[in-house]
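Of the protein chains in this complex, all but one are displayed in their positions.
The letters A, B and C name the chains in turn, as written, and every chain counts its residues from 1.
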Amino acid sequence: MLTDTDSSMGKDRMRLVRVEEVRDESPTVRTLIFKDDLASEARAGQFLMVWIPRVDEIPMSVMLDPYDRAGYAALTVRRHGYSSTALYNMHEGSTIGLRGPYGRAFTASNGNVILVGGGTGLVPLLRLCKMLSNSTGIRVTFIMGSRSKDEVIFEDLARRLVGNNGKVIVCTDDGSYGFKGYASDMLKALLEDASSKGERFDMVYTCGPEAMMLKVLKIVDEYGLEAQASLERIMKCGIGLCSSCCIGRYVLCKDGPVMDARDILACNEFGAYARDKSGRLVRV
Amino acid sequence: MLTDTDSSMGKDRMRLVRVEEVRDESPTVRTLIFKDDLASEARAGQFLMVWIPRVDEIPMSVMLDPYDRAGYAALTVRRHGYSSTALYNMHEGSTIGLRGPYGRAFTASNGNVILVGGGTGLVPLLRLCKMLSNSTGIRVTFIMGSRSKDEVIFEDLARRLVGNNGKVIVCTDDGSYGFKGYASDMLKALLEDASSKGERFDMVYTCGPEAMMLKVLKIVDEYGLEAQASLERIMKCGIGLCSSCCIGRYVLCKDGPVMDARDILACNEFGAYARDKSGRLVRV
Amino acid sequence: MDLSVEFAGIRIRNPTILASGILGISYEVMKRVYDAGAGAVVSKSISVEPREGYKGPIIVKVDSGYVNAVGLANPGVDHFVQELSKYGYDKESTDTMQDKSIHDNYRIPIVVNLVGSSVDEFVSMVKRLDHLSIIGYELNLSCPHVERVGLEVGDDPELVSRIIKGIRAVTSKPIIAKLGLGAVDMLEVAKTAIDSGASAVTAINTIRAMVIDAETCMPVLSNKIGGLSGRAIKPIALRCVYELHRAGVPVIGCGGIYDWRDAVEFMLAGAHAVQIGSAIGDRWLDVFKEVNDGIKEYLARKSLKSVKEVVGIAHRY
Partner (left out) sequence: MDLSVEFAGIRIRNPTILASGILGISYEVMKRVYDAGAGAVVSKSISVEPREGYKGPIIVKVDSGYVNAVGLANPGVDHFVQELSKYGYDKESTDTMQDKSIHDNYRIPIVVNLVGSSVDEFVSMVKRLDHLSIIGYELNLSCPHVERVGLEVGDDPELVSRIIKGIRAVTSKPIIAKLGLGAVDMLEVAKTAIDSGASAVTAINTIRAMVIDAETCMPVLSNKIGGLSGRAIKPIALRCVYELHRAGVPVIGCGGIYDWRDAVEFMLAGAHAVQIGSAIGDRWLDVFKEVNDGIKEYLARKSLKSVKEVVGIAHRY
């Protein structure tokens, strides 16, 4: 199956890669680093379909190679259920299969932007941050939320990426580190402050737990700003065939995972319903 | 079937073309002219597999477009049996299918070369002549054989192609035009004359009836010259699969139709045996 | 140019239909496919109980196609009835469905594809669905990679006959039997289906296939065995359609249709309409408009007045 005969197969062809390094980011989050040209060139927000042999194939955002090498990419996975735990337990030398990157990426904005992320939702935002840091005239405020101090990940990387011009604000729900409270609270405070000063933000980018993103989008909406969010749904095929990732009239693997706030809020399922593996609409 | 989805199909994909013009070359030979990029770029000696809808698919050398237009090519066909007659009877506006060009072409030589052709065997030699006329330091002597005056074809074209530097000698078996005798007799006379004068020919190219080519190759061998000939065998697939074109250890559609004199003579079948449609070796 | 087609009691605005299993779970997405240009949509295969489907990988790209084993994931008939009811499918009789303006603005023409392993299962689903203004049923008698359903049913002509007779007794809507390359003669099953009351057949489903990875030495699909779809199977599907048409069976063509030329070839072979599946993976929903536009131009170029005139022409030669 892994031949080059049909070059048109491109990114759809499954590529086997060797995990070259595994890094612990927190007690429940790890980054697996590997060489893969296509993944290394993914745009921020795009995802890979990751084959964990004998276990499953799941969608994962493309993480930056921590060493910033050409041709390298990574996955950052939170140990959670059956499949994510299997991926988490891969070690140096393990083989995984990749296809993609797939999906709509974040689109760049100018000026003053805010990134609001939580948990592994930081992954696409970090890639976005890197992309934005390459353009001039951009100022990034990166709000990173997590439950508690030991779950704070990628703070250093984020600081490096936003540069001198930008700002990283870490929030923890329990106040064990940084600002005490939700990332969304911090966002609201920032926007309030800015509007009182007559300053303006041009775009808010968010990725993280759906509840967090819902709050973020509502706040952004209140302030009349534009926003883009990277959503999650069950994704079994990643290429618009299987129907598992539908949300409203959207097919998330094709129309997303990054969508505009406007479209997300117009579709009543966001924050309320999701389809389970059988396609039944269930409360989230 | 005629889609561009699998670009790798390239020349193997059947292309339908419209015959734009039909020209009578002699009472039994016609040229069909059409637009086809791949054919127009064929190298001298290569052939097309030509689909005559509802009739057959047969191998045909690629003829030059008489108007020398980019993207155009032609077929020159002698009315003979079932399939060639059907092709001969096509008219302006008829549709034919093409695949190819296939096969090994003549390779260029320097210096003083002789072309010996008869009948539709002139077709690849004319293309060769055109190619040679583009290089400097080449002198072409083109011996064209036919049975009688009204079967002489392409004389004007040949004269144009060999240029001022070259020479065209027309031979007829019955002496009704030009030199009386076989093209091979003329070849022998030329070589004899040259050797008596201490002149030398660098290469002989030939295409025509097998009996003619056999004589030509034997003569050339006598004089210790190099030669290339374009052979014919039944060709049903043109791509090295069907086995119909075998001659000795060669698969003519792949190893030919143009072969070196040495290899041809080493294979005892030439001029003596050919395989019929069932694959039986029969006397020719 | 009017592209509408009518056959087997089905009238649709153009001959391109969304194939079963592709995007056919949510009404809103099916509506989107229709808005993108499809003449009708077929739902995912619906079973009596919900099915989660297989673990991943459920699909693998191969040369000119895909091998998939989704495992018939679907929400089950009750949930699906709910889904359609929410959008008014339980409000009026099927007759209204023939009103084009209604299709365009609200209820789109949906064929519900059913999968099951017994007469009872099929009949009970039809009973639950029949009050909805759907335009017909397609029976999946050909899924090549799920046990006890699909091909295992289709390979048993006697069971096929009983299922279709059973359904025929409880509905007046068109019944389409979806066939594949199983272990019995497709023509025989098709004739049995028609004789038992089916209005048409869809040919073909995916063909039983598998993918093995040389590096890990493993079958790639979690179910190991799946079904091949896409351009790879087109010449096979085309042959099936040709043979079915020759046998007098009304047929909807399916298998590897990627562009208008493919669609025309299937119609020349005898298809009254075509279904499009895998092409969506490569060309997304634009494929419907592209195919329909291409068919229009083709008809114009060939001075043909309707799609119907194309059907079966290849049999003249």
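Basically, a contact is a pair of C-beta atoms (placed from the backbone, for glycine too) under 8 Å apart; a residue touches a chain by one contact, two chains touch by 3 or more.
Here the structure is a predicted model, which is why all the values come from computation and not from measurement.
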| item | value |
| --- | --- |
| Touching the absent chain when the full complex is considered, from C:3, C:247 or C:314 | C:314 |
| Of C:175, C:269, C:287 or C:307, the one touching the omitted chain in the full complex | C:269 |
| Selected residue (touches chain absent from view) among C:3, C:119 or C:225 | C:225 |
| Those residues of chain C which, in the complete complex, touch the missing chain | 62-65, 67, 181, 183-186, 188, 207-214, 217-219, 224-225, 228, 231-236, 238-239, 242, 256, 261, 264-265, 268-269, 298, 313-314, 316-317 |
| On chain B, residues whose C-beta touches the chain left out of the figure | 1-3, 5-6, 9, 12-14, 16, 49, 51, 53-58, 83, 95, 97, 99, 236-237, 239-244, 246, 248-251, 254, 275-281 |
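The rule is simple: only the chains that are shown with their structure count from here on.
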| item | value |
| --- | --- |
| Interchain centroid distance [CA atoms averaged], chain A/chain C, Å | 36 |
| Cα-centroid distance, chain A relative to chain B, in whole angstrom | 64 |
| Multi-partner residues of chain A (each touching 2 or more other chains) | 5-6 |
| Of all residues in chain C, the ones touching two or more other chains | 64 |
